[in-house]
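Apart from one protein chain that is not included, each protein chain of the complex appears where it belongs.
For subunit A:
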Amino acid sequence: MRRNKRKTDLTGYVYIAPICLVVLLMSVVPIFISLYYSFTNFDGVRAPVFTGWDNYAKLIRDPVLRASMINTLIYTVVTVPVQTVLALLLAFWLSTFRQGRWSQFIRGTLFVPVIASSMVAGIIWRAFMGPTGLINEALGLLSIPAVTFLDINHALMSACIVTVWRNLGYFMVIYFAAILDIPKSLYESADVEGCSFGQKLVYITIPLLRASTFLIVILGTIWSFQAFDLVFSLTQGGPGFSTTTMVMTIYNTSFKQFNLGYASAQAYVLLIIIVLISFVQTKVLNRSGDGSI
């Protein structure tokens, strides 16, 4: 009996072996290889030579990395709260229609940016935000002076706006599904008690959406730290370093400067930042609850 169970287990392992092998080779091994590269002068072509902590020492005095870290932090601090709050409010508002035609239409419309190509979205927004783009034309009709959305002073905020536009539909759908799971009886009781829209939101909806909020905040933060394609197609990281993100810097170091060793060190810094922030967020979001999410 025990021998048969062991054989059954073995068959299962053989079945999952191919995908485990793929994950191992494509995800796990590169993590360790890039750790090794981060201590070398690897340029992608010649054999890497061990350089000790040189790459990590260089991180401290690299003004481009410093600027991109600051940009990424600002980008995250702006986009994550805004998209989380907007997604929640939209989902709550749409849930009042439940499965009505308008609800479906608005959800569908808001989800379109999620399935659109980031590169295409960035290019279209760049055209919209130009001096003679759609937005400035519209402002002109209202006699409002044109705004230079993509100059050095406004480009990062413009990138934040486009990012929120892109992510909103996805997070709204997560909230919407979670709201539908909240028992109607709670809202009916609140109605009987004479609760307002705001009170229902604060005392019923938000507490019961903690798991979804946790997911959205963590996902939003990780995506923000990994920002690349949308911002790149919108601004190419400029003007100046005003919209250069950390991943963009890693990309440039790898494929424009051919310094894969140093880029690996930068990537490890990004990894550590994401892990630390995710850890802190987990602790904070769990602090007032029972620990389960």
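One rule holds for everything that comes next: a contact is a pair of C-beta atoms (placed from the backbone, for glycine too) under 8 Å apart; a residue touches a chain by one contact, two chains touch by 3 or more; residues count from 1.
Here is the rule we use: contacts and distances are computed from a predicted model.
Engineer: The complex lacks one chain in this depiction; which UniProt name from "Carbohydrate ABC transporter substrate-binding protein (CUT1 family)", "YeeE/YedE family protein", "Secreted protein" or "Acyl carrier protein" does that chain carry?
Structural biologist: "Carbohydrate ABC transporter substrate-binding protein (CUT1 family)"
Engineer: Tell me which residue among A:G44, A:P81, A:G140 or A:P183 touches the hidden chain in the full complex.
Structural biologist: In the full complex, the listed residue that touches the missing chain is A:G44.
Engineer: Could you tell which one of A:P81, A:G100 or A:P131 touches the chain left off the display?
Structural biologist: Touches the omitted chain: A:P131.
Engineer: Using the document's definition of touch, tell me which of A:S38, A:T235 or A:S264 contacts the absent chain.
Structural biologist: A:T235
Engineer: So that we can see where the missing chain sits, which residues of subunit A does it touch?
Structural biologist: 7-8, 11, 14-15, 17-18, 21-22, 41, 43-46, 51, 54, 58, 61, 63-64, 130-132, 148-153, 235-241, 252, 255-259, 261
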